[in-house]
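Shown here: the complex without one of its protein chains, the others still in place.
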Amino acid sequence: MQLNNSFTVPADPATAWNILLDVPRIAPCMPGAELTEVVGDRAYKGNAKLRVGPVSLTFSGEAEITEIDEAARTAKVRARGNDTKGRGGAEAEVVFKLSEDGGASRVDITTELNLSGSVAQYGRASGLVDAIAGQIISDFAKNLEAEIGADATPAAGGDADTLAATESASEPAAAAPKQDAPKSDNSISGIRLFFRALWAMIRGK
Amino acid sequence: MKSAPFTYHDPGTVDEAIALLGQHEDAKLLAGGQSLMPMLNMRFVVPDHVVDLNGVAGLAGITDTGDALEIGAMTRQRDLMRDAAVGAKAPIIPEALEFVGHFQTRNRGTIGGSLCHLDPAAEQPCLMAVYDAVLTVQGPDGTREVPFAEWPLAYMIPSIGPDELLTKVRVPNWAAGHGYGFAEFARRHGDFAIVSAAALLEVSGGTISRAAIAIGGADVRPIRLEEAEAALVGQAANAESFKAAGEMARKIDAISDAYVSSAYRQRLAATMVERALAKAGSRAGGSA
Amino acid sequence: MGVRYIGAEVQRMEDPRLITGHGRYVDDITMQGMLHAAFLRASQAHAKIRSIDTSRAAALPGVHRVFTLADFAPEYQKPMNQLYPAPVIEQNKTQYPLAKDEVCYVGEAVAVVVADSRAIAEDALALIDVDYETLPAVVNIMTALEDGAPLAHADTSSNLMGRMRSKFGDIDDAFAKADHVFSADFMQHRGGCHSMETRGVIARDDPWGEGLSLWTSAQSPYLIRRALATWLGEPEERVRVVAPDVGGGFGPKAGFYPEEIVIPLVARALGRPVKWIEDRREHFVATTTQRDQHWHLEVACTSEGKMLGLRGTVTHENGAYIPYGILLPNSSLMPLPGAYSIPAVDVGVDIVFTNTVPNSPVRGAGRPCGIYAVERMVQTVSRELGIPPEEVRRRNYVRPDQMPYKTGATLRGGAPLVYDSGDYEALLDKALDLADFAAFKERQAAARKEGRYLGIGISSCIEDTGMGPYEGTTVRVESSGKVAVRTGAASQGQGHHTMIAMIVAENLGVSPEDILFESADTGKFPHGVGTIGSRVAANVGPSAFDASTKVREKALRLAAEVLEASEADLDIENGVVRVNGAPDLSVTLGELAVKLSPASALRVPEGFDPLLEATSYDGSSGSPIACGSNVAEVEVDPGTGEVRVLRYSVAHDCGVMINPMIVHGQIVGGVIHGIGNALFERMIYDDQGQPLTTNYGEYLLPLASEMPRVDVTHMETPSPLNSLGVKGAGEGGTIPAAPAVVAAIENALEEFNVVIDYYPVDPQYLCELIDKGAAQAAE
Partner (left out) sequence: MADTRDIEVTVNGQRHSATVETRTSLGDFLRQGLGMTGTHMGCEHGVCGACTVLLDGEAVRSCLMLAVQANGHEVTTIEGLADADGTLSPLQKAFWENYGLQCGFCTPGMLTSLTAFLKENPDPSEREVREAISGNICRCTGYQGIVDAALSAAKTMREV
């Protein structure tokens, strides 16, 4: 299934481009993601936690930046991971394209996502992947903005108390009043994701 | 299809249950089990701990406080359907519960379990939405009340912390003789609704004085049709106004999945809202 | 002659143990030292396996061993046998019992864990690490043959499994002289079998004793014995296959599955009995099903609606491998031209590989698809020419005076398809009467005034039943006077015990309760074929009749000597041979059995062999053709698109009915299965080949609450092809159901010009058609 998302980085393209390629720096901005190992020049291992409704998943896997086109400011990432409890896997090829957008930088993301195993095999919950992806990207962008703004490393995973977002983008889950939001059990309900590729819970068309 | 291993706990009190939740990471509460057990068997849910609420004292039961029904979270659907006070004060509840699974599952299934599972197509959350029910949640620091509108945070995620427990819901009473109607479309008897609608009406002299409409199954959580509710007040309780309300339901946001498109859900919402209102109108004795 | 049983509604002999909880299904069997297996199944629809690491799983306490294909002896690292070789199979793909280096559908077995309990075995599955390299998957049959389509198997150049064609008559002439040619395109989607008991296997190997034994929930134990022995390279005599009580079959249990190889191999390797019980999620991904079939058909006809020819193309989904040869596409084409005398047919089928679970027959196999196609064309002719659908049928039926009628098609064995007997128009009249068809228009008009939409639909079908070659029976009188009856035919609920007991009891003059019935155990009866294609009554029926006749003759011949009476004066009643007119002179069948095999030193009576026993393989000399006409009356709710079947009427002719109660149950159950196909059952895969419909909340089997009462009436036109005049009845309910229901929906929605080109007809699809029709009408 193909997903299309975009977000804006409050930095000029040259700066944003370097930040985006600095995986150890940006990984913590991804909700639920944890970078555990740098295994090569542009290859990484990590975990991504995701909760969709009652289902809590931890994908463990690897990602590699396979292509970088400096001139076009385009990068391609391949990522794959498996749920640690055997409930399936996710595999993605993600293309990031950075362009100038009124002084800031716009990042367009095209993801070819394949989910497999039992996480992929629940028809009633299909159609939510897009919404979840949108939510995670939006949280990632927010965290990234804070990261760039503060020019300091934010707390791991940001503190975005993001719950498995399935709201439409115009009505984010995070809109739930903060004081009513429950204490988050970081191991489970805090939704952090590694790469877009790994959000993978629910099913697409 | 056997559950993965877990450690089982069967507390006898709410405090013990909350303490257990605090002690153990990755604990799941087991209420009636009619949603959790399938997910355990299929290993969609693989918790380290299961805390069984079936032996916890004081979580089940129905109290009529005069202005509301207080329903314990572990009250089984069967008991709600058989309860005289519920039948008299909130007759839409037994009407809607007929659509919940099958009598064998209603013998175990609890209202609290369903509200915490929060399947968007489930009937009980839809009922709580139409009533603006208030949920009581207890945790290590005491209790807090959550209006139903703030209960769903996201798809199947309620506003409840990992060491909290839903203890009861308060369903405010409507005026005696109010009209009520529950309509649902599912492919087969007992299936999750594709779309359901719950409607409550107070009608005097043929004119609607109060209206509440909730729709289940269409979006990621039950939704209220506030615009239509407002429009209905002051209108005659007749087919025309109900049809107009149905048309408003056609504009709601709706999800699509492998089986059903959002457009079809919107179409069904219109039909179900109109049908639920028609039932409610006829029961309110509103002059047509 | 003693008591007549044939034709009586005898209560089933099977039931007392089943209604008290004493059935014996595979999972009810336990054995000393038995271990439990669970399979790791491919999570990818198409992938190369780079590596499999089972070390963590093997280390889990309670796990005995984990096997991949590489753990088997080299001679077992080979694909499964093709059980139904056919020249049209261009690419013969059978799967490995455990995947070798490529998986081609989600659910393909990759590894197996054997542990102390099923739960532990499942725990271990999560600890097996498979490194897959994902390959593109092909799912959609409509694009699978296009250039550049992903390939279902990495080493092939095309997804075409094979092509076949049914062609007879002068098709060009038929279309040249036609007044009209009409065409239709439609997709048929049939679901899975979903027997309530899933599959399951227990294997025990006793190399120094009884050899390899297999208990399996199957329709064809003899086929499994042969396939397994052949694959292992071992003698069939050392392989025993038993189908105990089986909780429903409906087609997919007639095959030979990877688990039926793997479980014996691992039981042998571990020296312990091993049980594997398929769970319901596995059933969705690992038990063969039917799925998509697309038809494009043209019909040539006269202005009066007489059909002259049918031509077109079919695209048939095969799934990833070929466990049943071309059985399914073949049985889809064979029923053309249905109950009608259409002289020319030319329809070809492209059989297409996809990365989905292999396809297999499901109740009726391809026949429901072929009949649906013909009936669609009848409806098309009716709609286009404005001739009522029942009238188009009357003008086209094969008439009784044309019997025996050769259609021009050939049966699977190569013999011509011949309609042996039947009166199709009379059967239609019976169905119309039962449905109160004459008054339907009034019912429809009255309902319409209330804003309700009723519709009525008809379908007619033929069904080739009772395919050969045989299904034998042994009948033996024991010294106790009880009668042991053994056959190979496995039962999955059809009541074979009762049916055969009735035949033998009537013929032999004993009570059905005195019959000891055993079946589907290769250790107890030498040969059998299988319970498929509505074939058992028309094959076991005659063999049971013949064997019991031989025993009867032998008993009477011996009794005549013993009683010193003429055979013509003897009769057997309740197990006792008496001389007519001399009631004191008698001998029991048990006594006769003892006389034939006396104690040592005594003599076997002259001219006899020692057993009061006979075996027969008598069957049907061709395929008896059953037929039926069905009428469905439906209501459609345009607000939701919901279809309710209000009334369903069946007129059916399966020749002589041995037990009308059992036939009735087969027909009613079959109809409901057909309505499930027409309205509910849909198995959805996504475009990567992930099955989305993998639980019973989403795969919609018909429930009592939505299903109508089915009214059934019969004609009994005896088949000339066997001694009892019987025809098969197991699938005759299913075959015509979908076309009747679909025609009724179209009839209900005539004012919206609804023409249905897909089933199952789900309410969303119907709403789209209604809205489209309403919009056009408004213009």
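In order of appearance the chains are A, B and C, and numbering begins at 1 in each one.
The rule we apply is simple: contacts are C-beta pairs under 8 Å (C-beta built on N, C-alpha and C of every residue); 3 or more make two chains touch, one makes a residue touch a chain.
Just so it is clear, the model here is predicted, and its values are computed rather than measured.
Wait, the hidden chain, what does it touch out of the ones we have here?
Result: the unshown chain touches B, C.
Among B:25, B:52 or B:132, which residue is in contact with the omitted chain in the full complex?
B:52
Just name the one of B:22, B:38 or B:206 that touches the chain not displayed here.
Of these options, the touching residue for the absent chain is B:38.
Per the definition of touch given earlier, which of C:11, C:303 or C:566 contacts the omitted chain?
C:11
Of B:6, B:155 or B:242, which sits in contact with the chain we cannot see?
B:6
To test your reading of the contact rule: which positions on subunit C touch the chain that is missing from view?
11-12, 14-16, 18-25, 27-28, 30, 119, 193-198, 245-248, 250, 279-280, 492-495, 661-662, 664-665, 668-673, 695-697, 701, 703-705, 707, 709-710, 733
By the contact criterion defined above, which parts of subunit B meet the unshown chain? Give residue numbers in ascending order.
1-8, 10, 30, 33-34, 37-38, 40-42, 50, 52, 54, 78, 101-105, 107-108, 188-190
To be clear about the criterion, only the chains that are shown with their structure count from here on.
Mean of the CA atoms for each chain, then the mean for all of them together: which chain is nearest?
It is chain C that sits nearest the middle.
If you tally contacting C-beta pairs for every chain pair, which pair wins?
Chains A-B share more contact pairs than any other pair.
So how far apart, in whole Å, are subunit A and subunit C when each is placed at the average of its C-alpha atoms?
Centre-to-centre distance between subunit A and subunit C: 49 Å.
So the centre of each chain is just the mean of its C-alpha atoms; given that, what is the distance between subunit B and subunit C in Å?
Going by mean C-alpha positions, subunit B sits 43 Å from subunit C.
Give me the residues of subunit A that touch two or more other chains.
As it turns out, subunit A has residues touching two or more other chains at 85-86, 118, 122-124, 126, 203, 205.
Enumerate the residues of subunit C that touch no fewer than two other chains.
Residues 126, 281, 684, 686, 692-693, 695, 697-698 of subunit C each touch two or more of the other chains.
What residues on subunit C touch subunit A, complex-wise?
For this pair, the touching residues of subunit C are 43-45, 106, 125-127, 129, 132, 134, 281, 684, 686-688, 690-695, 697-698.
Quick one: in the complex, what on subunit A touches subunit C?
1, 82, 85-86, 88-89, 91, 114-118, 120-124, 126, 203-205
Please output the residues of subunit C touching subunit B within their complex, sorted ascending.
117-119, 122-123, 126, 279-281, 639-640, 642, 680, 684, 686, 692-693, 695, 697-698, 700, 702-703, 705-706, 762-764, 767
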